[in-house]
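Single-structure report; data block below.
Note that this complex is displayed minus one protein chain, with the remaining chains in position.
Now for subunit A:
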Amino acid sequence: MSAHLLRRISRNHRALSKIPQRWSSSISQRPGSDRVRFPGAVNSKFTTDMAFVNPSTMDNIPTYRVMDSDGVLLDKNRKPSGVSNEEILTWYKNMLTVSVMDVIMFEAQRQGRLSFYMVSAGEEGISVGSAAALTPDDVVFAQYRETGVFQQRGFTLKDFMSQLFANCHDSGRGRNMPVHYGSNYPRMHTISSPLATQIPQASGAAYALKLEALQNPDTPPRIVTCYFGEGAASEGDFHAGLNIAATRSCPVVFICRNNGYAISTPTLEQYRGDGIASRGVGYGIETIRVDGNDIFAVYEAMREARRIALSDGGKPVLIEAMSYRVSHHSTSDDSFAYRARVEVEDWKRRDNPIIRLRKWLESEGLWDEDKERNMREQLRKEVLKEFGEAEREKKPPLREAFEGVYEELTEEAQEQMKELKRILETYPEEYDLREFKDGINGL
């Protein structure tokens, strides 16, 4: 042990033995060893060959897929194990639901009937396929383009529409922008706009689950799943979240939706390494890249990632799911300002998670043109029905503007509510309260 360490120990009157530390045995160099014993890299071989590691000469991480873009299984002898045809049909219906809802809501926003919307066209396979591998006890932190996760985990059309119209049934109590969904159980934390902030939070939540399992062995095994785009992975919070998950061995699966664009920024301007997957390795995290348009590949990777995350007392896993953002970034974006229409059309035609699974279902005799038409028509009707009801519903009472900031209303907030009420009563012609539940009495 170095003199420096001995000094530290004696000064602090404490034993360091309980803390896992790489150098606790010995940091001295064994004579004749071919490996470096620096504390920061304990198993590094010496070399006399001065060669810089050049990422451009390395093979890119391969992309796992189970079926090709025609819906044909690459290994004919197997189908996605342990999954019934009924379940796969549910996935398909869930992807369709998201897709049908997206088209209607995008159009509704264009008509000015809701303030904002974000579709997930081209990425339904990632969200539905990964969520299908979770248990209801697992916890999800999402970014915003994961409508399929909410759909797969039991969010109803009424839940979606209440949130989108921010009406009195919205769990967010009319406080959040559209598509910022949330649910207590199955727990999907309410989405927040700041990118990547959910990544270190997911690590902390996973650590809490791990601690809970340690303290209470009867609790069911649970993991946290954290979704984000490849653009968000450039935020400092990505670095913080993955590194802290690795050092604290947190049972968390990070899923990056790499769809090629962050608003207008193509991946070439986002990073120069081998996507996001190559970074996982740098953090000491088990990592896989999957074909995000292949729902079987996504499902299988997620199921295995969940198993790994719960092994050895918990560890993080990174999945990079490759896809293409077929849609505009949001209703506030016209993506043809920065990419060619032909490129988008090509992706729509060539490869798409819904069409791919449909082809597989048809080849299995589980689906056909009639079923497709009926299902789409039925979904359209259901969406429009909930749309109409949600749109007509009252907004939450005005007091919700002030409540929930703290657990209890502060004396200052009560005073400000009283003052707002006085203003509303003094200038009734200036404010339209008809939309809000209980009108002025809602304050």
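In this text, a contact is a pair of C-beta atoms (placed from the backbone, for glycine too) under 8 Å apart; a residue touches a chain by one contact, two chains touch by 3 or more; residues count from 1.
FYI, contacts and distances are computed from a predicted model.
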Undepicted complex member, UniProt protein name, chosen from "3-methyl-2-oxobutanoate dehydrogenase (2-methylpropanoyl-transferring)", "Probable electron transfer flavoprotein subunit beta", "MIP18 family protein CG7949" or "Mitochondrial ribonuclease P catalytic subunit": "3-methyl-2-oxobutanoate dehydrogenase (2-methylpropanoyl-transferring)"
Residue touching the undisplayed chain, where the options are A:T48, A:N184 or A:T426: A:N184
Option touching the unshown chain, where A:P39, A:G404 or A:P428 are the choices: A:G404
Residue in contact with the excluded chain [from A:T247, A:S311, A:S332 or A:N441]: A:T247
Which of A:E123, A:E146, A:D170 or A:D351 contacts the chain that the document leaves out: A:D170
Selected from A:T97, A:N167 or A:T197 as touching the chain missing from the view: A:T197
Contacts of subunit A with the absent chain, listed as residue ranges: 8, 12, 14-16, 18-20, 139, 141, 170-173, 175-176, 180, 182-184, 187, 189-190, 192, 194, 197, 199-209, 211-212, 214-215, 224, 236-237, 239-241, 243-244, 247-248, 400, 404-407, 410-412
